[in-house]
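Missing here: one protein chain of the complex. Every other protein chain is in place.
This part shows chain A:
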C-alpha cells in the first residue's frame, strides 16, 4: 500500500495519538501500530489520505514549534482546537478501534482475550471476586420457597 506521508509525518501522527489517548501505562508499541492502522486505512481511502497529508502539515503550524515538540498541556489544547475537523474525526474513527484492539493494550488493562481454547473461565476465575459476599442466584420466590 502506498502513502504520500513522510516519516516525520508518521512520527507526528504517533505523537498526535499519544496526546489524543493519553494512557500513562501504555508503551509506545500500541501507538505506533495504531498510527500504521490509520496510514493503512488512508492508503485505501483517498479522502482520508488527503486529510492526513494536509492536516498533519497544518498541525505543525499551530504553534511556534512542531506539534511533536509541544508539552502535554499545549498539545491537548491544540487538539481541542481541531476536535471538530474531518481530519481529526477521520483519525479518531480508525484509532479508537485499532488502539483498544491491540493485544499489548489488553495486557496492560488486564484483559485476557480469547478463552475458549483454554476451556473458558469455568475453572479460571469466572467467579473469583471475593470482596463482596456471594449473593443468591435464585429468584426471591425460588429462594423463599
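We take it that contacts are C-beta pairs under 8 Å (C-beta built on N, C-alpha and C of every residue); 3 or more make two chains touch, one makes a residue touch a chain; residues count from 1.
Convention: contacts and distances are computed from a predicted model.
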Omitted chain (choose from "ABC transporter ATP-binding protein", "histidine kinase", "Sugar phosphate isomerase/epimerase" or "Choline dehydrogenase") - UniProt protein name: "Choline dehydrogenase"
Which residue of A:4, A:65 or A:96 touches the chain not shown here: A:96
Chain A residues touching the omitted chain (full complex): 20-23, 25, 76, 79-80, 83, 92, 96-97, 99-101, 105-106, 109-117, 119-122, 124-129, 131-140, 142
